[in-house]
Every structure is written in structure tokens, then in C-alpha cells.
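Starting off with a structure, shown below.
Excluded from the complex is one protein chain; the other protein chains are retained at their positions.
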Amino acid sequence: MTTQNELYLGKPSYSVLGRRPVRHDGADKVTGKALYTADVNLPNMAHGKIVRSPHAHARIKSIVVSEALKVPGVFAVVTGKDWPDLKDKVAVMGEAGTVNLMHLGANCLAIDKVLYKGHAVAAVAAVNAHVAEEAARRIRVDYQVLPSVTWVLDAMKDDAPLLHPDLHTDSMGKKADKPSNVAVHLQFEKGNIADGFKLADLVVEREFRTASVHQGYIEPHAVVAMWNEDNRLKIWTATQGAFNCRQQTAELLQISISQVLVVPCEIGGGFGGKIAVYLEPVAALLSRQCGRPVKMVMQRNEVFEGTGPTPGSFIRLKLGAKNDGTLVAGEAWLAYDCGAFPGGMIGPGCMCVFSCYDLPNARVNGYDVLNNKPKTQAYRAPGSTQAAFACEQIVDELALKLGIDPIEFRLRNAAKEGTRRVDGPVYPRVGLVECLRAAQNSDHWKSPLTGKNRGRGVASGFWFNIGGASSCSASVNDDGIVNLVEGSTDIGGTRTSIAMQLAETLGISAEDVRPQVGDTDSVGYTFLTGGSRVTFATGLAAYKLGLDLQEQMKQRAAAIWECDPAAVQVLNGVYNHLGRSLTFKQIAAKIAEHKLDPVMGQASVTPEGSTNSFGVHIADVQVDPETGKTTILRYTAIQDAGKAVHPSYVEGQMQGGAVQGIGWALNEEYFFDAKDQMRNASFLDYRMPTCLDVPMIETIIVEVPNPSHPFGVRGVGETPIVPPPATIANAIQRATGVRMSELPISPARLWKALAGQAEEDGPEPCGERSS
Amino acid sequence: MVRNPVVRDLREPKHIPVIPVPTVFIPAQMRNLTRGVAQVVVAGDTVAAVVDELEAQFPGIRQRLCHGDSLAPGLQVSVDSTVTLRGLRSKLQPGSEVHFLPAFGGG
Partner (left out) sequence: MSKKHHVTTSLNGQETEFLCESRQSLLEILRDQLRLTGAKEGCNNGNCGACTVLMNGVPVNSCIVLAVEANGAALETVEGLACLGHLHPLQQCFLEGAALQCGICTPGFLVTAKALLDKNPSPSEHDIRFNLANNLCRCTGYDKIVKAVQAAAKELQATQK
């Protein structure tokens, strides 16, 4: 195995990491001063509104805007006709590879077809939002309604309505002959499953279904775009990646990236849903047309219907084990929605499905399927939760039937360093076994659970840490405070974790670093905030920045002492030479006094994705058989963080992801009617957990250092959403004897299963009608 | 340059000895091009070089793996356990494993 990524320093103790300083942006956030995009107000600013399709699938015959333009106070109207020619244009966008610009543009403003209810078809800019809404109502769109389809299996049928008649299934580079809604077919194979299953004493196979769910960030998408008279476009936006946003917007408008400045405002949640652009290029087109800055803020129903939920899915999964619990073979068949345009999550779904286990023989077939739902986007470990819902329940069933403790069963088969995943790569040092043992030794697992209709479930989960470029720069003030500018938009408190890693490197306190997130003109290229990469990758950049600053401070000390810089020693932020010593702050104070060069440092890194984070969750539930309601009595999340930089924020990621997963498990779903229109596009009926729905979420942080980071840091943000639906389903099985294979396990569905009706009628697709 | 690479069958995955040249793991959907073989030992110090070697032995595989000078859209390369960002330009050590995987991001 290559050792080129071995960076771990193996420090026995840390002076900053592991502490819990108050976050640097905290005072602004608790006093209401922090500026989120919708808080931005510019002189002469117009307000924009989008016109959206009421139909799930239709051809646009005509759009008449003349009546809208007559409304007093209307400044501009745009439609898909205002895009530059995007035909056959692709752009390389970081890890996502090439992006079809026609698809990206058409999703922001439809060009000739609408592919889901809520698909944007036109936009208006006016003096205020009320006038814009009035004008929007007067835009006449003539549609030719087409048949539509939302259930993934129906969309795969030969006679399903085709969303893109020119799209052929891609099987890792091989294109099929006929057009299809199946955009991608992937297959992975390891060993020989026919031989493998022959060795099994017990084989369990089941089918699972999950509904579309949304990331549910409380802040709707918002943007302010200002097309300036010097042909520069300035965008204030809620984004997980300012540089990514810049590139997408520039490509869609066919202008150079340097014409675009993206200012990432404080962001009210992302979870993967604020990576693709929706409003930015549209607001830019409006601004260019009317010569004013244009603000656009989505309403909540637009967020549900017009942005990117995670895939709904159908999964058939089979596992075989020997009587002693050793897994011998596995097979999975997964079909995931990708919604209106290709580019879904089937890849990681297939890679994660068996990722927690050492499985000698396995085959995985996965399909990305187009259907008349909004185009899917990443939602925290995209594709992994659905796959874990299936695999972890089959594992649970095997353990139950073989009479083996469910954690013990997992330990016997757990992925470790050297285990080969079904898609090929071998794991480096990972912490699943440590997490399982921590679960076994936890107070939760050891506490008895008694009472009727109560049960305890456990499940494990996996997600990657992706790589990608990160840049940061810093200057040292006269008072020794370090001003840090970094490029990772902060969706969870990372500016503080990055500041802490810089402080640790320099031997100063976290309070002596002032971090800020730079815009695309002020900081070097930084890849998006997502993929659990920031604390790891931008932290690595901060470490290198610290080394750069330290070198410069040595030189300043040497200038002050008139000695050779190589002779200056540094220890814990104190610089020494032959019995003389100066602290970091003391040197900083002397720089101006001695007329030395100001200290300014920089670092950029492009680490590769070499690590990952495993987690294990435990849940105790109580089911009310009269209502089907599941109450969570106790919940524990265990996860390998490598090294917890700021334990409160690591705990926060674990707790937040767990509760999102609880919502996914018990209530959340897109409910489509017979016309394939979403009927519950509001927080009233798209039921996310409130604080009354969940107990305290206990956390146990395991630390198995990541070899490819100097402090051993692993990204933790995404994995916590992977185990919860399976954990809860396993708990419900123990509580009731019924195994629920559909998400959400809503009260109505569980009640029916308990009453035995589901066994007679057969499972119903989750909230959707077969066409 | 090795012209007759050792072609290894998948049926004994646990018995691969340490060998001084990289091993390319052939994606399941491309094994029809390699006569069913799942792992190919082939010399090269970059991913581009081993792809050239593979093409010499199994014509047609390059157009599945590459578009011009880049990896095919939707693919990424993992060298051993690290997903690399440098695609075809990724450097290999003797004994490296090369895997072609679906590209993905995160949320």
C-alpha cells in the first residue's frame, strides 16, 4: 500500500484541539446580526419571482409575457430563451466530473419541456416581491401535458413515458441502443456469488422501498445578483461552494469565471442541497436586463418542489451466512431516482451498500432512473442511507435467526484495514471495530430495556471523506492576533475548527485567530463544503499555513536577535535562541517597531480522498399499537472522528445527522398524487422532527487517527445520517416482531402492518401511485 | 515496456502475492473486453501508461475509460485506498492497485 499520504504526526497531546472554545462568529449569530443572503439589501434593488410549472411533464408550446411587462413596477422578464446556446456544452466541475450545461440550465429555467411540477419556466423582476408575484401570475404559459411517472420501477418499464428521448443507458461507458429513462447502470462484482451462497446455512432476501426526502434546511435558497456596467457580475448567495457556484454561473451565462464574484453569505443549512445553482444565473439574467441588483428568495413550497431531494429507491438485497455468523455472499439490486435530469446517487449507493462488511463474494447492480420529480441532489452521505436501510436490516435478521447478538454478528464480519470493498479498493486504517466495541461497552447497550412494545435496535453506517483543493491565507497583527481567510463556506462551525488547527500549529490559542470565509476574489480556489472534507482538507491547509507563518516568525525573530534563522527554535509558540526567548505575540509587537516586513502567509493543498468515517447507532423505541406511533426512548450515536478538533461540534454533527435520519425513518416523504404532483410541500405536512419528537442524543466519539492528516482528523459530517432509519427499523422489529421494509415508517403504515393488513394486500409504493 | 503482462483471474482474490508492477482492477462491466479477467498486472508509472498497456492487450477498453486525455465522465480513479484527483496523470508505485470507480461528491 502506498505511503505517500502518511502525514499523521502522532502528537501525544494537544494544547488547542479537543477544547471547546466559543465559535468566532457566535456573537453575531445569537444577536441576529449575522448576514444571511436574504438579509442583504442594496440600493435600487429589485425583487424576483419564478413562474413554475403546474404539470409534472409537459411540452412548453408558448410563453406570453406581455401582460406581465405592463404591470407598473415590473423591470424585467426572462425565460429559457434567454440562455446563451448551451447545446452540447459540458463543463468539468471538480469531483462531479463533467456536467451537461443544457441540463443544468434547463433545470434553472426550462427550455422546451417541463419535467416536474415546480419546474421553473420564467422569472420576473419588480420593485418589490408583491408586485413581482402579481406580474408572475400574468405570464401565460401554454403547455401540452404529457404522461408522467414518479415511482422508480414504473419509470424503468419499456412503456414508461420518456423524459429525454435522446438519452440512452450508460453502462460504464457503453451506451445502450434504445432510449430509456434508465440513465446509468452500474455493476460491481467480487468473488463468485453462486459458489458463495452455496456455503450459506441461512440466506435472507428482502425488498425495500424508500420515499424522496428533502434536506430540509430552514433557510430557503436566496441570492442577490448585480450585473455591473463593467460587465462584472457580483453574486451574494447561500452556497456550499463559492468557487463551484462561480463556475456553474459563469458556464451557464457563457462568460469567463473571472467576470463573476461570488460572496458566500452566512448560510442557513445546506446538507448537500446548496451545491447546484438554481436562482443565481436567473437573477443574473434579470439584473442584466434591468440594470438593477435583483434579489430572489424561494418560498418553502418552491424549495420542496424546485430544488433537489435525495433519491427515492427500490432495493432488493440478499445475504448468506454460516451458522456461526460468518457472511459468505451478498447480492444487491438498487434502483434510485435521479429525477428530471441525469446525475444521481447510484454510484455511492452501490459502493456503500456492503461497505461495513468483509464480504468475500458479492454482486451489486445499480440503476439511476429518470422520473418526473425534481432532479435529485446530495443529502448528507448521498445514497448511503437508503442502502444501509436495506443491508443493516438483513444483517439484523440473520443475527436474529442465528441467535447471535447483533453487535457480535457485526464484529465477526466488520470491515477493517485490509478489507476489500465490493467496488475494489482496500480500506486503510479504519475504526468500525472500535465503534462496535464502544457500542457494546456503552451505558445504553448495557442498560436493560423492559416493557411491552419496546425494542432496541442497532445499525452501522459508512461514508467517505472526499478530497479537493483548499486554500487559506493569514496575516499577523501587531497585537499577535492572526487574521485567517479561508475558502470553505461554513455550514456547521468549521471556521472555528480550521482556526483551531492553525492555532495548534502555531502554539497560540484559538481565541487569537480570527477566521473569516473569503469570497472568490479574496482567497485561493477552494472546493465546496461537503463530502465531509472541510475539517480534514481545509484543516490541512491551515496546518501548512501555520508552518509558513512559523517560518516567517522565525525569520523576524532572527532579524530582531541578529542571528541565523536556522538557529531559532520554536516550541509551543515560544521562539528561542541561546537563552533568549520571545513569544509569538512579543515578536508580532516588535515587527512594526523594528520596521520588519509584515508577516503574511498562505497555503493551498489538494489532498486526495483517502479516508472515511464509520458509525454505529443504538435506539430504544416504544410502539403504540393503537396509533402506529413510534416514540424514541433513548438514542446513542457512536462515530470514529479520527481526532475531534472541537468535540462540541463533532457531537453536534452526530446529533443533527441522527435526528435528520430519525425524521427520514418515521415521517418524512414526498407525497405524490395521481397526477404526480407533490401534495405536502410545506413544513406542516412534510413532517420534520421537532424537539418534542426526540430525546437527548447521546454521543460517543471514537478516535482512530486518520493516517493522512497531521492531527489524525477524519471528516464526520455525513455518516451520522446513514444508520438511523435501519437502527429504528431494527428496534421496531424487536418491539413488534414486524420488519418494516418501507420508509417512512409512518404511523399509518406501521399500524397497518401491525394489524396484519399489509401482509394480505401486499406492500404499497410509498405515497405514490403506479401508472 | 512489458508486452506480455501476466493476466490474473479473479477467482483467487486472497492469494495475490506482492508483485513489482501495478495491478489494474477491471470494472465488472468491462470484463467482457478482457475475456472475463478481473485483475490485470501491467507495468506503468502513471494511470495513463497502464491504460495504454491495457488497450494494447484488450482493444476497446480505452474508449470506455477515457475521453481524449481525460478520464471518461462519471469515472474517478482510486490508487490503492486513495481516490486521486489527478485522474490519468496519477502516479503509481510498484504494487499499486488501480480501481476505476463512479465519480461522486458528497452533501
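Every chain is named by a letter (A and B) in the order it is written, and numbering of its residues begins at 1.
One rule holds for everything that comes next: contacts are C-beta pairs under 8 Å (C-beta built on N, C-alpha and C of every residue); 3 or more make two chains touch, one makes a residue touch a chain.
Source: prediction; values computed, not measured.
Within the full complex, the chain left out of the display contacts the shown chains A.
Annotation: of A:A123, A:V297, A:A321 or A:A459, A:V297 touches the absent chain (contact as defined above). Only one of A:P382, A:G492 or A:G531 touches the chain withheld from this view, namely A:G492.
Considering A:P179, A:G269 or A:P565, the position touching the chain not shown turns out to be A:G269 (whole complex).
Chain A residues in contact with the hidden partner, per the touch definition given at the top, are 20, 22-23, 25-27, 29-36, 38-39, 41, 130, 215-220, 266-271, 297, 299-300, 491-493, 646, 648-649, 651-652, 655-660, 682-684, 688-692, 694, 696-697.
Heads up, the rule we're going with is that only the chains that are shown with their structure count from here on.
If each chain is reduced to the centroid of its CA atoms, chain A and chain B end up 29 Å from each other. By the touch criterion stated above, chain A contacts chain B in their complex at residues 1-2, 4-5, 90, 92, 94-98, 170-174, 184-192, 215, 270-273, 275, 345-348, 350-351, 360, 363, 377-383, 420, 423-428, 463-464, 466-468, 528, 530-533, 606, 608-610, 708, 718. Those residues of chain B that touch chain A in the shared complex are 10-11, 13-14, 25, 27-31, 38, 63-65, 70-76, 78-85, 93, 96-97, 99-107.
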